[in-house]
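Have a look at the structure below before the remarks.
Note that one protein chain is taken out, while the other chains of the complex remain in position.
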Amino acid sequence: MQKIISEINEIVQDEALGKGSIIPYFEEIQGRFRYLPPEALILVCEHLNIPLSQAYAVATFYHAFSLRPKGKHCMNICMGTACHVRGSPQLLDRLETKLGVKAGSTTRDKLFTLETVNCLGACALGPIVVIDGEYSGQMTPQKSDALLRRIMRSEEKEQRG
Amino acid sequence: MIHLTIDDKSIEATAGRTLLEACRENGIQIPTLCYHPALEPYGACRLCVVEIYKEEQSSRLVAACAYPCEEGLNVKTNSKAVQRNRRVVAELLLASGYDTPEIVALASEFGVKEARYKMPQADSCIICGLCVRACKEIVGISAISLINRGINKKVSPPFEETSPTCIGCGTCVLICPTGYIKLRDVFGSHSIYRYSSDYDRAQCRICSDLNMSSKFNQLIEGVTSDAASYGISGDQNG
Partner (left out) sequence: MANIISPVELDPFEIIQEAFKGPDHPSITICGGTGCRVLGSEKLSEAFREEFDRQNIQATLDFDIKTTGCHGFCEQGPLVVIRPSGIMYAHVAAKDVPEIVERTIIGGKIIDRLLYMDPQSGEKIEHEQDVPFYQFQQRVILDLNGLIDPQKIEEYIAEGGYTALQTVLSTMPPEQVIDEIKASGLRGRGGAGFPTGYKWELCKNQPGDVKYIICNADEGDPGAYMDRSIMEGNPHRVLEGMIIGAYAIGAQTGYVYIRNEYPLAVKHLREAIAQAESNGFLGRNILKSGFDFSVGIKLGSGAFVCGEETALIASIEGRVGEPRPRPPFPAEKGLWGKPTNINNVKSWASVPIIITRGADWFANIGTGTSTGTMIFSLVGNINNTGLVEVPMGISLRDLIYNIGGGIPNGKEFKAAQIGGPSGGCIPAEHLDVHIDYESLSALGAIMGSGGLVVADEDVCMVDFARYFMTFTQEESCGKCVPCRVGTKAMLSTLERICNGEGKPGDVEYLIELGEEIKRASLCGLGQTAPNPVLSTIRYFRQEYEAHIIDETCPSKVCKGLITYSVIPENCTGCMVCLRDCPENAISGEKQKPHQIDVNLCTRCGMCKSVCKFDAIMVT
């Protein structure tokens, strides 16, 4: 806890983020911690002298920010139009079923966060799934099964150590 | 002075006036919901839309509360297009407000009895933002804000917990058009339902009324206790 607070304080003191708005601070914190801890909102507000209610409104408005920690593996499915006509809804269905969560949620074991994302602009390769920052194109429900299996296998390996 | 035409009447307005203000000054009625003279225009409810005609352009609907008076503007406050639009907006308000007497009455004024689309749950909050804006612009505390986005938008203190900064002044209660925000007076304590913690009741140091939150009372402690300088007589005690 102390560690989180001291790291956040470091970010808050960063001059390069400017004093114009909370958003660059939130981006930095979200990038570092993969979510916005409540302490982050409080400390940034104190530093910038803005009401906490405004920070909370911003944190809940923009999809880039989450107030709950994300899972270890982030799966983003592109819901762009080109991907849509190439079958991304079936892909989403499949992943929701396999992971047991609806898009926008994290699995109970905190391993996976499943999200939809607006067009990534790699339309020739649709449907696209981005997992942990890596793009996988021309995905099908079967390929996504294989992808999940691969990740689970490496997770098990890690656990066995 | 700016010269424009509203409902075929020649109107003169001082520069900077909005269409709504000009209408009110000239006895022309326009329905409003999210507008309040003490707050910045918000333009969210869209009930105050009027039809404007500018040279060479086809007419369009604009919110009278925010649109400034312009030289030569031709305005219709109750045309067919305006009426059609207000009916639809009223019907949309009824989508969640079907259990709220004030909204049902409002919709009825525009001839809307039933909403063709109903939200799964009734809700008296119509996201007009008056409470949030008043807390920010008048009271200056911003204890509450509008959180989330789109259809999930709602009024809430930070983290959806009772606000640490709310002073229980009750401005939000007074300004809320549907009675969604309630003042709770129970056993001598005073709070804003859902938003604040309980405060003790105190006596207003200016008018001696006993319906003040102690926290609010503390806030105005620094203010002079000489009520006369405010033109307020202690005889207004109720």
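For clarity, chains are labelled A and B in written order, and residue numbers in each chain start from 1.
As a working rule, contacts are C-beta pairs under 8 Å (C-beta built on N, C-alpha and C of every residue); 3 or more make two chains touch, one makes a residue touch a chain.
The shown structure was predicted, so the numbers you read here are calculated from the model rather than taken from an experiment.
Checked against the hidden chain, the listed residues A:I23, A:C74, A:V101 or A:L147 yield one contact partner: A:I23. The hidden chain makes contact, of the residues B:A95, B:I141, B:L183 or B:I220, with B:A95. Annotation: of B:I2, B:L39 or B:L61, B:L61 touches the absent chain (contact as defined above). Remark: the residues of subunit B touching the chain excluded from display are 41-46, 49, 60-63, 65-68, 81, 84-85, 88-89, 92-93, 95-96, 116-117, 119, 126-127, 129, 146, 148-153.
Residues of subunit A in touch with the missing chain: 20-24, 26-27, 50, 54, 57-58, 61-65, 79-82, 84-85, 87, 90, 93-94, 97-98, 117-126, 128, 135-137, 140-142.
Methods note: only the chains that are shown with their structure count from here on.
Between the CA-based centres of subunit A and subunit B the separation comes to 37 Å, rounded to the whole angstrom.
Those residues of subunit B that touch subunit A in the complex are listed here as 136, 141-149, 156-159, 163, 165. Residues 38, 41, 51-57, 60-61 of subunit A are the ones that touch subunit B when the two sit in their complex.
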